[in-house]
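Note that one protein chain of the assembly has been removed; the remaining protein chains are unaltered in position.
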Amino acid sequence: MISTLLSRLQRGPDGAPAPRLAFGADYNPEQWPREVWEEDVRLMREAGVNIVSVAIFSWARIQPGPDTWDFAWLDEVMDLLHENGIGVDLATATASPPPWLTTAHPEILPVTDRGEAVWPGARQHWRPTSPVFREHALRLVRAMATRYAGHPALVAWHVSNELGCHNVYDYSDDAARAFRAWLRTRHTTLDALNHAWGTAFWSQRYSDWDQILPPRLAASHPNPTQQLDFKRFSSDALKEHLRAEREILRELTPDVPVTTNFMVMPGTKGMNYADWAAEVDFVANDHYVVPGPRERDELSFSANLTSGIAGGRPWFLMEHSTSAVNWQPVNLAKRPGELARDSLTHVAHGADAVCFFQWRQSAAGAEKYHSAMVPHAGADSDLFRAVTALGDTLKALAPVAGSEREPAEVGILFDWESWWASEQDSHPTSLLDYHREALEWYSALLSLGIRADVVPTGADLSRHQVLIAPVLHLVPAELAKDLTRYAEQGGHLVTTYFSGVVDEHDHVWLGGYPGALRELLGIRVEEFGPLPAGRTVELDDATTGGLWTDRITATSPETEVLARYRTGVHAGRPAVTRRPTGAGSAAYVSTRLGVDGLASLLPRLLEPAGVSSELPAEVRGLVEATVRRGPEGRFLFLVNRTDDAVSVPGVTGEALLGTIGADGAVALGPRDVAVLRLPSS
Amino acid sequence: MISTLLSRLQRGPDGAPAPRLAFGADYNPEQWPREVWEEDVRLMREAGVNIVSVAIFSWARIQPGPDTWDFAWLDEVMDLLHENGIGVDLATATASPPPWLTTAHPEILPVTDRGEAVWPGARQHWRPTSPVFREHALRLVRAMATRYAGHPALVAWHVSNELGCHNVYDYSDDAARAFRAWLRTRHTTLDALNHAWGTAFWSQRYSDWDQILPPRLAASHPNPTQQLDFKRFSSDALKEHLRAEREILRELTPDVPVTTNFMVMPGTKGMNYADWAAEVDFVANDHYVVPGPRERDELSFSANLTSGIAGGRPWFLMEHSTSAVNWQPVNLAKRPGELARDSLTHVAHGADAVCFFQWRQSAAGAEKYHSAMVPHAGADSDLFRAVTALGDTLKALAPVAGSEREPAEVGILFDWESWWASEQDSHPTSLLDYHREALEWYSALLSLGIRADVVPTGADLSRHQVLIAPVLHLVPAELAKDLTRYAEQGGHLVTTYFSGVVDEHDHVWLGGYPGALRELLGIRVEEFGPLPAGRTVELDDATTGGLWTDRITATSPETEVLARYRTGVHAGRPAVTRRPTGAGSAAYVSTRLGVDGLASLLPRLLEPAGVSSELPAEVRGLVEATVRRGPEGRFLFLVNRTDDAVSVPGVTGEALLGTIGADGAVALGPRDVAVLRLPSS
Partner (left out) sequence: MISTLLSRLQRGPDGAPAPRLAFGADYNPEQWPREVWEEDVRLMREAGVNIVSVAIFSWARIQPGPDTWDFAWLDEVMDLLHENGIGVDLATATASPPPWLTTAHPEILPVTDRGEAVWPGARQHWRPTSPVFREHALRLVRAMATRYAGHPALVAWHVSNELGCHNVYDYSDDAARAFRAWLRTRHTTLDALNHAWGTAFWSQRYSDWDQILPPRLAASHPNPTQQLDFKRFSSDALKEHLRAEREILRELTPDVPVTTNFMVMPGTKGMNYADWAAEVDFVANDHYVVPGPRERDELSFSANLTSGIAGGRPWFLMEHSTSAVNWQPVNLAKRPGELARDSLTHVAHGADAVCFFQWRQSAAGAEKYHSAMVPHAGADSDLFRAVTALGDTLKALAPVAGSEREPAEVGILFDWESWWASEQDSHPTSLLDYHREALEWYSALLSLGIRADVVPTGADLSRHQVLIAPVLHLVPAELAKDLTRYAEQGGHLVTTYFSGVVDEHDHVWLGGYPGALRELLGIRVEEFGPLPAGRTVELDDATTGGLWTDRITATSPETEVLARYRTGVHAGRPAVTRRPTGAGSAAYVSTRLGVDGLASLLPRLLEPAGVSSELPAEVRGLVEATVRRGPEGRFLFLVNRTDDAVSVPGVTGEALLGTIGADGAVALGPRDVAVLRLPSS
């Protein structure tokens, strides 16, 4: 449905028939006097803005009391935007309940696991499971949809905002009631639940559904399956809220696509977006760079995963920042070029929209130090000039709009359930970071110049010659079968330590690790081998492992040893194995090699699949390449990952962005991005 | 009114007519059997003690039940002290409510932002806004004042104790009610409040005063203006309590001066003492050294600021320690000489009293490991001998009593509102420490041997040729005008990064930073430049900056560049600027240079004002000099900041403490202090 949206964006005053990439921001005119609105639309036109999200935090303004409504200002905003050729992604405005509602109904406030109310004062202070909140929120959604159905500016619905950013885990009595209902659906009988949760341990056997509680503050480690089911429930409870809003929107405006802004980022773990994606008409995402040693890779990874969640179809970058944010310990401004490179990396991974939080930087409030398209300094600023230049760039990339990603030979499997399960407490190690593991494999592939798709569990695995599944901890029987079939039919599976350990109830697969994958991998491990922080082991291929070291016994005659431990308690024993099976193979990496180590190992893992870099050798690791494919052609994105100039030789095609020199090379300045339409093959 | 107090102290049995410096401690005889009291007064006389604070924590003893009173023991104490020529600074005894009161009225207990009651067991477990507590406290004050009005030992009233040390921030329902009333007074209308708080953001618009709450635990950053107003309110709520007690005392004992002990120290941020000072008849302060790299400078800074708060008039050092305290992670005893140097540094900055917590070290209770004038070891101890020697020294300094501080050419502006506002959350950096910034400028001046006064906002700026205002973050329009006038009339203003950014409502001054001071400084900054921890930038004057680096554009033809960045993202651009204006100038320092860097820069900043050290070159940085001026003459204090001997040449005058050698030099041993009456000029 994103194409519908994009096509509507063409119906602006300029009447341009060509496809467009969307460009815009959250727009909060209620923070400003009326006279500023005129400057806003003038500057939006100057910058090439064609879409804005409106009313995200306007509940208190739209509905100042239980039975008072004020739409006049919003009517004016909608009209003004439409008159200026700017489409509106209209929020349902339910993100932050107004003071009158929480004063009248404090029972909608979330409660922490320690029993503390989460009070108003910031935002998102509502229980996902509160019937009272739901009733008021849906009443507002209905009012909004009724009011703006048919408004020509309306191009999409924006349900709530960053659902679950602060309220995914609520331990209130409402949550307890909803959790019980969810558990009844999942487990059907108390006996099944008692079995699934292993309540024979620690005298936890339930004799009535009403005895069950969320995992509130406990004396020691709460029941792990209770914890895992509570994570599933919490994600589902928010999804249920999303569906409830969406149903009203579909009823009243069936032709307007509905989305909500996900937050595919390392710190956002609570919402299983792979599971949510089916609920929206197109996937939208918010992304903010968290400074760190691999911040660029993380941005690419998250954009890539968002594309995976969207099934490879175009998606919407609903928020990112033009420069500094305000919620990190130290908030750095972007350097010249970073704004465009960040934006275009998202486009390279399938984004058909580049939007920001927010249009005009607030003078007051909790996010006044968050950058915007129009900064405190005003339009006469380098930042606004960079924004305007980005608008021009996106116009030049119009042909890309609507294209999908071209599948890569390598897939990285990203699994929310394994993320949740592998990092629970009372585990062999508390140092394991699921997301970091996946990102390190991705970084290693980037450094080798090898394209990879990050895909969620449930995606079509057969698209990839090689499937890397780091720490695939939770493996139900069905998934084990799928992976076995994948390998037997010619796929090359790579997995790691602490994979295949538990089933969907977090019960250990017995008989030796890696449980569910033991036969496929042709190995057996009797005890886990976590390493203390700072402790490393050396391998005989000159790599170094950390975090973990398994004592592997090969159990199949076909099992090959790709590397052995040279030091550590398992010196001389296998560290990396591969077992050929059917037309494919299954490999196991038993320690954390880090990006460099993985880059050293990967060629051996990819070799049986015949996978290697598509890039000229001299730019591998310096340039990230992606390919989008659509009705307008195949598009190659070349992103200069470095702060130095890079020349990419041997490129043919039509340059939409950048130029192909006389020498047949694309010259990329520091942080530059080039986009080429590839010759039809 | 401190002169009244001091003159009363002369009316002891010795009948000495000369002025006196006060010397004494908190005295808690109720902790000891009656027979110890006799030894107490004997030792007090031996040590030269002439004042003690009594009954600070005696509520439960004086009023053992709601309608039971026991004054007999206190009568005896008062009489005994008077008989021995010792004046009494009598506490109102309201500091710590007795168990019967909190048992009967648990609704007086403070509540944390997470909703937790703060239970009895320690001290100060009362809500500043509790009507019930207020009623009981004032009843006690009235009883105390009625009982001791006219008692000859009574020389001053000591309201409560360290108001706000633990209870400044209370989030109870009482606090909510009082906060609303305070907000009505401040903002008058809800519309004004909604504007001031920027409630258009995050759907926070209030439609009724009763919807407003203290900034309790929230899902994310609470509204910043709500936070700032709550800080203002919390300071005011305690001030209101102080006034309520004082009014009763003034009614019943109009001739007895009233004070309360402030805590001017880096860790005590909640009470705006500059604002409180007008409420007391003389300023009193508690000060404890927190070990650190510049602990000596901090002591001087705090004493100096206390003097500033007192308007340069004499003040009362109500508490400090003879040696170790008990509440730091590791509590170090003072080394020989430190007791006297600490005490005399306070006197050098205007203290007319040197008092300690406490007279006799407790054998039990939470502060039994806090040092006292009489330690656990008893009077036969080095510590008590040092105390006695200090008593003799203070007698020798009697002429100093009543003198005021002689204004310095340099002033450092210390602004509570900027302290509060600059360190709020969701800011460009969480590493900024307002107090540290001010102290570093002070340390740099000390190291150059240049006297400076630390003065609160509202003081008469025209006294100082140079006014340094580090991180003057919150600048209402009126203050901006005052500073502009100051510079135009010949003053030399120096300010830094993150100054002039917001108005009194914490709204950003738009159009470019440093907002309110942009025109005066003749510069413009488009984006903030915080630096990550450990990251530094070099300047072309060989100094090094941290924490921050601004990208400065000069906007006035007069703007001069005093230093440029040599490294970092702004290499080649201005780092330190000055714009001459009228008869003065306005300078801007855009990075944190640290003490050494500031010491290197300061001569260039001071040069236009013609300010330089008054000390001989060879002792600059080794010796701290202050000057007090009163009816008995001008007094020069020379404090040896080092642990080595220092000789200060070229001094003329009468030595009250120390000696002027034949060579016209004052020889200061390690940690020594000399005091000289300067020749009348």
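Each chain carries a letter (A and B) given by its place in the written order, and its residues are counted from 1.
In the analysis below, a contact is a pair of C-beta atoms (placed from the backbone, for glycine too) under 8 Å apart; a residue touches a chain by one contact, two chains touch by 3 or more.
These numbers were taken from a predicted model, which means no experiment stands behind them.
**Q** Given the contact definition stated above, which residue among B:260, B:285 or B:323 touches the chain not shown here?
**A** B:323
**Q** For the chain that's not shown, point to the residue among A:35, A:67, A:478 or A:527 touching it.
**A** From the options A:35, A:67, A:478 or A:527, the contact with the absent chain belongs to A:527.
**Q** Where the complex has a chain not shown, which of A:430, A:462, A:489 or A:659 is the residue touching it?
**A** In the full complex, the listed residue that touches the missing chain is A:430.
**Q** One chain isn't shown here. Among B:381, B:489 or B:659, which residue touches it?
**A** Per the contact definition at the top, the residue touching the missing chain is B:381.
**Q** Among B:24, B:48, B:85 or B:98, single out the residue that touches the unshown chain.
**A** B:98
**Q** Using the definition of touch stated at the top, determine which of B:366, B:396 or B:477 touches the missing chain.
**A** Candidates B:366, B:396 or B:477; residue touching the omitted chain: B:366.
**Q** Provide the residue numbers of chain B that touch the chain removed from this figure.
**A** Where chain B meets the chain not shown: residues 28, 30-31, 57-61, 64-65, 93, 95-100, 102-103, 110, 112, 114, 116-125, 165-167, 291, 323-324, 326-327, 329-333, 335, 361-369, 371, 375-378, 381-383.
**Q** Residue by residue, what part of chain A touches the chain that was omitted?
**A** Within chain A, the residues that touch the unshown chain are 114-115, 197-208, 210-213, 215-226, 426-431, 505-508, 510-513, 524-533, 569.
Definition applied: only the chains that are shown with their structure count from here on.
**Q** Suppose each chain is reduced to the average of its Cα coordinates; what separation in Å results between chain A and chain B?
**A** Between these chains, centre-to-centre, one finds 50 Å.
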